[in-house]
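Heads up, one of the protein chains got dropped from this complex, but the rest are sitting where they should.
Order as written gives the chain letters A and B; numbering starts at 1 within each chain.
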Amino acid sequence: MAISNQSEKAGNSTETPEILEGYNFAYLDDQTKRMIRRAILKAVAIPGYQVPFGSREMPLPFGWGTGGIQITASIIGKDDILKVIDQGADDTTNAINIRNFFGKTAGIETTEKTTEATVIQTRHRIPENPLSAKQILVYQVPIPEPLRWLEQRESETRKMHALAEYGVMHVGLYENIAHFGRVTTSYNYPVQVNDRYIMSPSPIPKFDNPKMDKMPALQLFGAGREKRIYAVPPFTKVKSLDFEDHPFAIESWEESCALCGSSNSFLDEVIIDDEGSRMFVCSDSNFCREETEKIKDGPVTSSGETL
Amino acid sequence: MYVAVKGGESAIKNSQELLAEERRGDKNVKELTLDQIQNQLSLSLDRVMAEASLYDRELAALAVKQSCGDLVEAIFLLRAYRTTLPRFGTTVPIETANMSIRRRISATFKDLPGGQVLGPSFDYTHRLLDFSLAANGDVPEAMEADGTVDRNMPRVTDLLNNEGLIEEETAEDDNEPFDLTRESLKFPADRPARLQNLARGDEGFLLALAYSTQRGWGRNHPFAGEIRMGELSIEFIPDELGFSIEIGEITITECQMINQFKGSSDIPAQFTRGYGLSFGHNERKTMAMGIVDRALRTRELDEHVQAPAQDEEFVLSHSCNVEASGFVQHLKLPHYVDFQSELVTVRALRGEANIDKTNIVKPISDIAATE
Partner (left out) sequence: MTSNKETPLLRVTELSHYYGDQVGCEEINLEVYNGEILGIVGESGSGKTTLLKIISGLLPPTQGTIEFDKRIEGPSDIYQMSEPERRLLMRTDWGIIYQNPKDGLRMNVSAGANVGERLMAVGARNYSYIRAESNDWLNKVEMDLGRIDHFPKTFSGGMLQRLQIARNLITKPRLVFMDEPTSGLDVSVQARLLDLVRGLVNQLGISCVIVSHDLGVMRLLSHRLMVMKSGKVVEQGLTDQVLDDPQAPYTQLLVSSILPI
């Protein structure tokens, strides 16, 4: 393949790879993009409903974010600034791969800064910084069907959604509480969108679930292998399933981030020596860096940033 | 002081370079050419083209070379490339009765019009390692046929059809058939959708399913009515011409399974069909496909669905090796966040239960499963 050089981007953008020639802008042809955008429109119109779409084979494996990639490819324009995270971090291998893919096929600007990005593709996390109405959050989804664990058959789960027969979801929660005294689902915690469809939030930790509720940014979910797209429009109610007397609760840590000191972000546990000593650091690498810089810049005036 | 792992970009680059080096192997050995692959690993190409749903021997050879001979990876490469190709239109349906036959056998009739044509096959070889190949020995010339192969080679199922012994195969309606490469599969899936799915389905998966029916997990008493392999020309009707023109020739393998059927309340006893079709020379694949196709017709023939091979949601949802390979291997991706959430939960549960450290418990009935 012929390869052309791309001039260096200034500012905070990450290194942009050389553009691949001989392929469409963002890989997909316009017809396919239109088909996907139509599916997205339908998804936005029916919040939480899984819209089947003609998912294509992408040059990254199914299960590695092809749903998110196809959505991003269909909505992204030349002026967009893309951020890609996996497990909250910009520098994990999968995030780098996907960012490079769009660098190579679309030549668009990429960034690690949450606030700078217009489109953020994510796997397993929602950034700690609140998102704005000018941003779109694209989730990579492995299994879009929240009822799958209780009912394997697509023909039956579609019917259950259509008729809002969701009692069985609470049977699952009931079992958890009966056996463990609490709901033990810690990630991919099912939600109900706009008081109607039960939806899988993708395997984000339940810590992130509250961020979905009334989020100003448009949230798009792509499951490439399962060929489904769904959406939560801006400012839409998203409720995590619970019982009145066992309300939904998120994880908390006794520790603070060892790097930036944050006490209200999702923390990863890192084992640092052979004795199994561990420390806790923010999973959102960009958030952590910005918090650390604040400390360097001077005394912290207000320690607890609101999320 | 802990420093977060950095340098992912350069690590990835190094890994890619190392792969390229391993692919090339010892530089003192001559590099494999696409010509060599096309000519000498033709059955690899046939499988790759069939499961990638793209007939292009040169690109398939490139995919096999690039994937170091990992055929599932080669199929994936070709599928991803297929995504970028524009669609000009649809060719005229092929008529396999008009095939230039290279091989044609029937297990149901000793002799039949056109005769048995053995063609090239492993079937009649002893599976003894041939050390003359290791020594790059010369291959003896194959004998030329003393006459041309009979052009009149009616399909066995057509012969049976004349007697009404086998079900008629008719198009259900005039609607455009479902297109698996453009739409997502819906259940219940009709036969065109099922056949498309099986045609690009993983050979190993279909083989195992077909085998399971033979061992009694949804038995459907198959006979290999006919297997034929050969070349067919592909025709296309451009809008501006309005008549068909030949645009190329492809190799096709077709298998017609004939299956016993006791009959139901509506249908008298007769033979039913299982159909297998594949790009290239793929007998194992097309036979397995024929058996599984018949197994998946259980519901429409009012038989009892009892085995995995008869369950269309089970079979069709798991037949694609590009999907399966991706999803199984995605477990290599980091799951720090989910695992951290589980750690927090398990610690909390242990804290509450004040459990002895040696007695590790894990939630057993969880509404989410691990991804």
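Everything that follows uses one rule, which is that a contact is a pair of C-beta atoms (placed from the backbone, for glycine too) under 8 Å apart; a residue touches a chain by one contact, two chains touch by 3 or more.
These figures come from a predicted structure and were not determined experimentally.
Student: Where the complex has a chain not shown, which of A:20, A:168 or A:270 is the residue touching it?
Tutor: Residue touching the absent chain, from the options given: A:168.
Student: Of A:113, A:196 or A:246, which residue touches the hidden chain?
Tutor: Only one of A:113, A:196 or A:246 touches the chain omitted from view, namely A:246.
Student: With the missing chain put back, which residues of subunit A would touch it? List them for me.
Tutor: Contacting residues on subunit A, toward the hidden partner: 159, 162-163, 165, 167-168, 170-171, 174-175, 177-179, 242-246.
Quick note on the criterion: only the chains that are shown with their structure count from here on.
Student: How many Å are there between the centre of subunit A and the centre of subunit B, using C-alpha atoms for each centre?
Tutor: The mean C-alpha positions of subunit A and subunit B differ by 34 Å.
Student: Hey, which residues of subunit B end up touching subunit A in the complex?
Tutor: Checking each residue of subunit B against subunit A gives 2, 4-9, 11-12, 76, 79-80, 82-84, 86, 181-188, 313, 317, 322-323, 325-330, 333-338, 340-345, 348-349, 352, 363-369, 371.
Student: Subunit B touches which residues of subunit A in the complex?
Tutor: These residues of subunit A touch subunit B: 15, 23-24, 27-29, 32, 52-59, 61-64, 66, 86-89, 91-94, 96-97, 123-125, 142-143, 149-150, 152-155, 169, 172-173, 175-176, 179-182, 184-190, 203-207, 225, 227-228, 251, 253, 258-259, 266-270, 272, 279, 281, 283, 285, 288.
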